[in-house]
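Below you'll find the structure I mean.
For this depiction, one protein chain was excluded, whereas all remaining protein chains were kept in their positions.
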Amino acid sequence: MNYNWNWAVLLEEEYLQWLISGLGWTVSVALCGWVIAMTVGCLVGVGRTVPNRWIRLVCTCYVELFRNIPLLVQMFIWYFAIPELVPDDIGRWMKRDMPNPEFVTAVVALGLYTASRVAEQVRAGIETVPVGLKSAATAHGLSTYQSYRYIQLPISFRLIVPPMTSEFLTVFKNSSLALTIGLLELTAQSQQIAEYTFQGFEAFTAATIIYVFIALIVTALMHLLERHTAIPGFVGKDS
Amino acid sequence: MIALQNISKWYGDFQVLKDCSATVDKGQVVVVCGPSGSGKSTLIKCVNGLEAVQQGQIQVDGQEVTSKKTNLTALRSRIGMVFQHFELYPHMTVLENLCLAQEKVLKRSRDEAVSKAEMLIKRVGISEHINKHPSQLSGGQQQRVAIARSLAMDPIAMLFDEPTSALDPEMINEVLDVMVELAKEGMTMMVVTHEMGFAKKVADRVVFMDEGAIVENRPTDDFFGNPESDRARDFLSKILNH
Partner (left out) sequence: MGEFDFSVITNSLPFLGQGLMLSLWLTLLSIIGGIVLGTLLALARLSGFAPLSLTAAAYVNLIRSVPLILVIFWFYFLVPLALGRPIGSFYSALIAFVLFEAAYYSEIMRAGIQSVRKGQVHAGQSTGLNYWQIQRYVVLPQAFRNMIPILVTQGIILFQDTSLVFVVSLRDFMTASSIVARTEGRLVEMYLFAALVYFVICFSGSLYVRRLNKRMAT
């Protein structure tokens, strides 16, 4: 193997700044996307378990549509196709005046895609609430809304903390797809440094280490949350 | 044939076996009984090294189970074992269950293994089910297959770990009948069971365990006629009174 090592390249001001700015975009896209994913995902996930079959149908369609199309294709559709498909003046605004179009598109695409996966976790969580508890709630005279609000949701949200951790991690990883529509997030920046300096090894190592750190921090935070919300004696995670 | 000398075992801080000693001579049948959690299943699993012990020695057919030098795999192939939950391989037919170890361990030819399997399946009375999968059989039938699977290895001794406790009551006897027959043919057997009728009928000795220790180890008639310890008397009165 013939390779000239030069780790110092990472500390050169320009490239260091690229990495930091890349990290900033990665974290922003991931966190904003996660807010959308949690909001939409929880609504859709609960919607898949309610008695009303029309609501169930709409929510099921949402999940199937968004999880069976690759995120990359969805990203392109939001970026290239949607502005053409909406009414003219909105389309014109999206193409000309919308601030930060790459960022907004990436957040929307990532958020709505991740929502379909979050919804599945939420549904699974609600379905593992023992049937007896739901019957008990009904027997006590709680309404459907009250049964969700006070019994089913509090229990299932604790149950799904571990799978949610892995979804949250996935959002950070998937935010890298934003580079395909031109957003210079962490992966794109490391690729750019590799191309400019021919120091691919150093550039990719730096990006890898940053991603590992993000994963460690996220996992630690979620562990804290898990310990905080655990119900004594209730099976919360598979051991 | 089987000799346990002062064996002790811990799970973390909890001592499951306390200084247990017992022997099973060639051709003998020894029944191990005791309340649940008394360590009897753990004890029998130590005999062929499925569970490791931290102290003491175990010899089977003159070989040291506890020694690192012993080829444990080879030794195990000569000791049959029957489990509480049968542990038939669910993805294989009855015939394949019986042939696997014959071919892979004893290196018998396919024909040899099959004819041995057919002979044993006939002996335990389920020839018509030989090509079925275990899930298609009743519990009693599955346990008889499991016994046949062990016998296919021509074992020098057989270990039974609560062979009837997972069975519905009406199936217990069909399994016990096979075991009684084996005992009468002179098989060396160590049996963990609550079936005191079986013990009275064929056992030479009864070992009574409580809280990880061997409390009594006596000839069958003595044990049932005149138990020495309060704990054994208490146990027998609970188990025989219904």
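Going in written order, the chains are labelled A and B, and every chain counts its residues from 1.
Simple rule for what comes next: a contact is a pair of C-beta atoms (placed from the backbone, for glycine too) under 8 Å apart; a residue touches a chain by one contact, two chains touch by 3 or more.
From a predicted model like this one, the values you see are computed outputs, not experimental measurements.
Annotation: of B:E87, B:E118 or B:D177, B:E87 touches the absent chain (contact as defined above). Checked against the hidden chain, the listed residues B:K9, B:R149 or B:R231 yield one contact partner: B:R149. Set against the missing chain, the residues A:T105, A:Q121 or A:S190 yield one that touches it, A:S190. Considering the full assembly, A:Q74 is the residue among A:T49, A:Q74, A:T105 or A:Q121 that touches the omitted chain. Across the entire complex, the residue among B:A3, B:A101 or B:L236 in touch with the chain not shown is B:A101. Considering the complete assembly, chain A touches the hidden chain via residues 1-3, 64-65, 67-74, 76-77, 80-81, 84-85, 169, 172-177, 179-180, 187, 190-191, 194, 200-201, 204, 207-208, 211-212, 214-216, 238. Those residues of chain B that touch the chain absent from the view are 45, 48, 50, 73-81, 83-85, 87-91, 100-101, 104-105, 146, 149-150, 153, 159.
By our rule, only the chains that are shown with their structure count from here on.
The distance from the centre of chain A to the centre of chain B, each centre being the mean of the chain's C-alpha atoms, comes to 54 Å.
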